[in-house]
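With one protein chain removed, the remaining protein chains of the complex are shown where they sit.
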Amino acid sequence: MITFATLSIILVASAVFAIAAKSPVHSVVGLLVNFMALAVLYLSLSAEFIAFIQILVYSGAILILFVFVIALLSSGIGPFNVGPDRLPKLLIPGTILSALALGLVIRMLANTSFTPEPRIGIALGPIGAANVFGSIGDFGRALFTLNLLPFEVTAFILLVAVIGVVLVTAGESHAMPPMKIHRKARKREAIVKEHH
Amino acid sequence: MIWPLVLVPFLVGLSIFAFPRRADALATGVGIFVALGTLVATVLLSSAPDETLPWITRPSFPFASSFHVGLGSGLSFWLVLLTALTSACALLTTTTQVPRRRDFVAWMVLLQGAMTGVFVARDLLMFALFWDLMLIPVFVILIGWSAGHRASAWRYLLYNGSAGLLLLIAVAAYGITTGSTDVLSVSVTYLKGNPLGPMEAWLFIGFALAFLVKTPVWPFHTWMPTTYADLPAPAVAVVSAVQSKAGLYGFLAVTTMVFPAATHVVAPVMIVLGTVGVVAGAFAALVQTDVKRIVAYSSLSHLGLILAAIFTFDPIALSGAVVYMIAHGLFSAALFLTLGSVEQRTETRLLRRMGGLGIRNPRLAGALVISALAALGLPGLCGFAGEILILTGLFRSGAVWPTMLALVATVAAAAYMLRLFQGIMHGPEAADLPQRSDLQWAEGLALVPLVLGMVWLGINPSVIARAVPASASLSMDAHTPAPYDTAAFPSVVPPATEALR
Amino acid sequence: MIVPPLYYIALSAVLFFIGIAGVLTRRNPLIMLMAIELMFNAANLALITFSRVWLNNVGHIFAFLVVTVAAAEAAIALAIVVVVFRQAPNVDVDQIAELKG
Amino acid sequence: MTTIPLTIPFGSQDFTALFPCFIVACGALLVLLLDLLFPASLRRGWSILIALATLGIAGVSALNGWGEPISVFANAFVTGSLTVAFEEIVVIGAALSMLLMYTAGRDDQAAGAIALLLWSASGAMLMAGASNLMVVFLGLELLSLGLYCLCGFVTRRVAREAALKYLLLSSTASAVMLYGMALLFGATGSVDFNALALPSASPVMFDLGVGLFLVGLAFKLSLVPFHEWTPDVYAGAPLPVTAFMSVVTKAGALAVLIRFVGALPPNISDQLVQPLWVVAGLSMIVGNVGALAQTDLKRLLAYSGIAQLGYIVAALAVRNDNGLYSAIFYLAAYTFMNLGAFAVAALLSRDEEEGTHLASFRGLSGRKPLLAGAMTFFLLGLAGIPPTAGFTGKVLILANTIGAGFVNLAVLLVIGTAISFYAYLKIVRLMYAPSFGQGVNVVVPRSRLPWIAIAVCAVAVLVLALHPIVPTGSFATLKSEVKDRVSVQSAY
Partner (left out) sequence: MNGYAAQALDVIWLLPLLGALIAWTFGPRLRAAAGGICSAVVGLAFAGTLAELVFVSRWTGMHWGFHQSLVTWVPGFTLGLQLDPLSLIWSLIITGVGFLIHVYSIGYLAGDRSIARFFAYMNFFVFAMLTLVLSDNFVGLLVGWGLVGLASYFLIGYYIDRPSAVAAARKAFVINVFGDVGMMFAIVVVFALFGSVSYTDVFAVAHDLPSPVLALICLGLFTACAAKSAQVPLHTWLPDAMEGPTPVSALIHAATMVTAGVYLIARCAPLWSSSPEAQELVGVVGAITALCGALLGIVQWDIKRILAYSTMSQIGYMIMAVGVGAYDAGVLHFFTHAFFKALLFLAAGLIIHELANEQDIRKMGGLRKRMPLAFWAITSGVLAICGIPLFSGFYSKDAVIYGMLLHGHPILFAIGVLTAGLTAFYMFRMWFIVFFGSDRTEHGEETHASSWTMRIPVALLIGPTVVAGYLGIAGSASPWSRFLAPVFDGARPFEVSTPLNETAVSSLVLIFVACGILAAYLRYGSARATSRDTLRLMREAEGIPLFFRRAFYVDDFIRVLIVRPAQIFGAFLSRFIDPRFIDGLVHDVAWFAGVLGFEVRAMQNGQVRGYAFTLAVGVVAFIAYFTSLGGVR
């Protein structure tokens, strides 16, 4: 219970930090903490394989990708600039709306009676043991037998990701020069015209 | 064999679009040929049996519909004839009056097909299909060939499109309630055994609004003056002659059959609306400045009278209504066609800028005056034949006030029709008129059959007077069925006699 | 399970709606994407909790698939963000509003 | 430590059932591979050809599944008439969009784009038969991920913007849907649709799960108030992608919706799906009203699509075969009418500029009468004016909704349609009004392929209107599919 409480506090705090941080890099750090805490929470739920995946994929791959992009976008034009806020009034309603929805869901959860009847298919066991609920063996068997179809579909999803990214960015290499140069060129044209 | 009456115009109309761009004469010729062919074929097919093809079937669909066509009721036959005749005449006049003739002719032929479809449909859904189909040619002609502002096209669409949707929803509801929409050739007794219950009122309202708008009847008429004024003459001739009959045909042949109870319940309302239209149209026509609007408002007046007649369910009035429907078709077509010729010569539609055209165009003046006289109900011409039957029926069924008001409107009709005719043809010649020759052969040829029809119908309306759908004159009281019997015509017990004695 | 499962669900709900709030209030597309990742993770937490409760490992499979999809989506999303904002002076979704009406 | 043998419990029947879906996905690989072999100038043409061939094979092979529903892959996927119908719509939509591919991107991008399009299509086909929350999610993502990229693969700024907007909003909606799925899983202990009808461990959680799931579907179907992405994304995306999106996404989501709603416990499902009818009614009005003021064909069709999907969802309010059939019928009609209109726009497009601004339709009847006629025909169909499939479809929807007592939906449909007349016929006016004839350059299209699409669509719209006959063995079996779901796969 204490573990759960501690993790909850960490999770909520890091999540709030992640979305409230000024700088995206701070957000990434917040998110990193969040994902780590989640992985611990998964362990407490006997999902050891998912916990590893969580750290590997999320913290290891996705967040690094974010850092990359942050670096890429801020390299040429300095730190992130923010333009004028077109919807300045959205901050408070947005927050209120989310809180309202959360309140509704919490109220629902508070009033509900949750009576699952666990199926006795596979036993719970300590983390790290083989062939217990949540172990790699258990997971792998399920993935490659009954859930073969979803697994195969993920192959195509990853293919789509690869080809899609190539397609989107391939267009870029042939694209117009960056806007600044473009603008300069236009200004020059205008000056030439004036001279005429 | 009835199918070609509908299909051929569609196929030909579409194929005309594929003609070479400058093939105006060819297109017109083909269009006229189709119309005349329809005319001849209709005469030959006058006693052809109904034909049915499945369309929507159960159980995959909630109700059954079929492509069911027939010329059975005499009214359909005459209206199809009228459609073909006016189309042919209108197309003849396009030779001088319309630019981009190939496309125009194509749309006109399509319009003819759609209107024919409305009149031969024996299935409610098919009826609704052709009903909505009539919208588009008129709309396109309004935007493509109208002289006026484009608002008229939208107004036309707004009124008629919405009303068509009401018809559609009512047909759909009818289908789901009864399981079939193929009912227009079923005997009325069968329908009496299958009441729609409380739904009948709502369904009838849907049908009735569509019919009232299309006719149009006061107060659903405000689309009409602008539409009639802006449509080119050949198109408006067909629209006013035939399309306006679709609504009346609907009341006469459709609602009486499908919703007999509701139709009888609303009769007083309809008579009142019709009568208001009679008066409003007549007086409004007195003060119009645009010649086509004069005729438009006069149509409102005449069509209102027919509506009132239909809802008396009196055999004489119904005969009159049928005669007057055809009569109105003839004279309004002739009026608009002549006004088209006039507009072409004067290059204006404003009455105050016209005058003296008859001095150089005596034949045009002759055509206009005969049409105008038929319209104002001059005894001996077709308008009178219908009018007196209608008034007799109205009076006989106790509608004394409508009769009186209709008579007042007739006086007004004389005033506005003469104002129209004299304003155009008489008086000093307008100084800045471009000098054009008298009626060209095509225009004249187009008017001849219409004028002959007006005279013939005025002398001999009995042929058409018989064409009352059986369901229309059906009395609601089961004990005194009054099926329309020609032999019994003069000896029908006059209900008014008792009232007066 | 010592901790009632609904607590986990409540926690996931909190994370989920923090994610939603992030999408609604932030203008930096990267942070919006992170907020969306947060929402996916909240759903994952719920899935894994339920999986544990029902002792049905299909929730794990589902969570695994979600992680995979999230990775693919992140890749695509970041590629799009890069091509959209590389030329833009501001990394701010508010400025990307050429399409409207 | 015992090793449990790893045997795959699926046979040829399971794989055959998914063959159409797989062949499309593999066709994409083929396109990518063969792209390396062709000279640059021919690449696009060959890619399109291969894609069409693949889709053709898929379309034909899918017909095998027609008949009784059979569940495969441990009830992750269901074949049968319903699935086949949606698969065919997806295949046709994809094939017709493929014919417009000449209008978008450079030749060297074509293969990639076509591959993505095929993968998206396969995602939608997966959704057509998905009967498992996971498969739904994966199908949805396979469909969407490809589309994010396709929206932004051309260099126009608006296309990129569309991609970004689509990405952000769609991901959010996916997350919401995913959360709903998690709740459903929690309430039922299973991801199988068949478990939905069982008594749930927490009814309230179940309800909320249904609600969030429906949000996700409503977003994909672009129903109000989840519609706002639609106009912007349609307007920004390249023309063939918009065309594809407007049909295929909807077909996939609709299939899921039908199956999901059918799987809900009958005694409470009315309450659970009620918001859907509200949303459908709102869509009819907002969609048509929004279309009134548009000046771009793609935006107009986006709003129109919002409304049309409103009609289709309204048709589902009737919980029987007739309602289902009318929805599918209307979807098919919408597919052809919509894609036909896009095909016309494709013929008006130039290299750098898509011919979707309404101004490019000015005086079209004078320049290209046949094209104008076809466009008029499609627009009439969308407006529900005969003789088009739109008319027949609308009659069926009206009859069904009225028959089921949803008179208010029928009335909203009629009001919406009346409003839409203006929106659609505005284009007809532009094409036929004489004074607008001048000032528009004649466009030489890059390819005449869209003509094929136009011809197919026109014929289909007419034939569906006049001969809407269902093949034998229609969806009469769906009811049993819905009811006999008491036996839940014990494997889960």
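In order of appearance the chains are A, B, C and D, and numbering begins at 1 in each one.
One rule holds for everything that comes next: a residue touches a chain if its C-beta (ideal position, glycine included) is under 8 Å from a C-beta of that chain, and two chains touch if they have at least 3 such contacts.
Because the structure is predicted, anything quoted here is derived from the model rather than measured.
A.B. asks: Taking the complete complex into account, which shown chains does the hidden chain touch?
C.D. replies: The undisplayed chain, in the complete complex, is in contact with A, B, C, D.
A.B. asks: Could you tell which one of B:99, B:179 or B:362 touches the chain left off the display?
C.D. replies: Considering the complete complex, B:362 is the one touching the chain left out.
A.B. asks: From the list D:202, D:249 or D:304, which touches the chain that is not on show?
C.D. replies: Answering carefully, the residue with contact to the hidden chain is D:202.
A.B. asks: In the complete assembly, which of C:6, C:20, C:34 or C:66 touches the absent chain?
C.D. replies: Within the whole complex, the residue contacting the unshown chain is C:20.
A.B. asks: Out of D:229, D:260, D:361 or D:406, point to the residue that touches the absent chain in the complete complex.
C.D. replies: Counting the whole complex, the residue in contact with the absent chain is D:229.
A.B. asks: Among B:16, B:34, B:303 or B:389, which one touches the chain that has been omitted from the display?
C.D. replies: B:389
A.B. asks: Kindly note down the residues of chain D that lie in touch with the hidden chain.
C.D. replies: Touch with the absent chain occurs at residues 164-165, 168-169, 172-173, 176, 199, 202-208, 210-212, 214-215, 218-219, 225-226, 228-229, 231-232, 265, 267-268, 271-272, 274-275, 286, 289-294, 303, 419, 422.
A.B. asks: Could you pull out which residues of chain A are in touch with the chain that's been left out?
C.D. replies: Within chain A, the residues that touch the unshown chain are 86-87, 90, 93-94, 97-98, 100-101, 104-105, 107-108, 112.
A.B. asks: Considering the entire assembly, which residues of chain C contact the chain that has been omitted?
C.D. replies: Interface with the chain not displayed, on the chain C side: 20, 23-25, 27, 93-94, 96-101.
We take it that only the chains that are shown with their structure count from here on.
A.B. asks: Between chain B and chain D, what's the gap in Å when you average each chain's C-alpha atoms?
C.D. replies: Measuring from centre to centre gives 44 Å for this pair.
A.B. asks: Based only on mean CA positions, could you tell me how far chain A sits from chain B in angstrom?
C.D. replies: 68
A.B. asks: Provide the list of chain C residues touching at least two other chains, using ranges where the numbers run on.
C.D. replies: Within chain C, residues 9, 19-20, 33, 44, 49-51, 53-54, 56, 58, 61, 65, 69, 72-73, 76, 79-81, 83, 97 contact more than one other chain.
A.B. asks: By the touch rule stated above, which residues of chain B touch at least two different other chains?
C.D. replies: Residues of chain B touching two or more partner chains: there are none.
A.B. asks: Using the touch rule from the top, collect the residues of chain C that touch chain A in their complex.
C.D. replies: 2-3, 5-11, 13-15, 17-22, 24-28, 30-31, 33-35, 37-38, 41, 44-45, 48-58, 60-61, 63-65, 67-76, 78-83, 85-92, 94-95, 97
A.B. asks: Provide the residue numbers of chain C that touch chain D in the complex, in ascending order.
C.D. replies: Touching chain D from chain C are residues 9, 12, 16, 19-20, 23, 29, 32-33, 36, 39-40, 42-44, 46-47, 49-51, 53-54, 56, 58-59, 61-62, 65-66, 69, 72-73, 76-77, 79-81, 83-84, 93, 96-101.
A.B. asks: Write out the stretch or stretches of chain B touching chain D in their complex.
C.D. replies: 14, 17-18, 55-57, 59-63, 67, 99-100, 103, 125, 128-130, 132-133, 135-136, 139-140, 143-145, 150, 153-154, 157-158, 161-162, 165-166, 168-169, 171-173, 175-177
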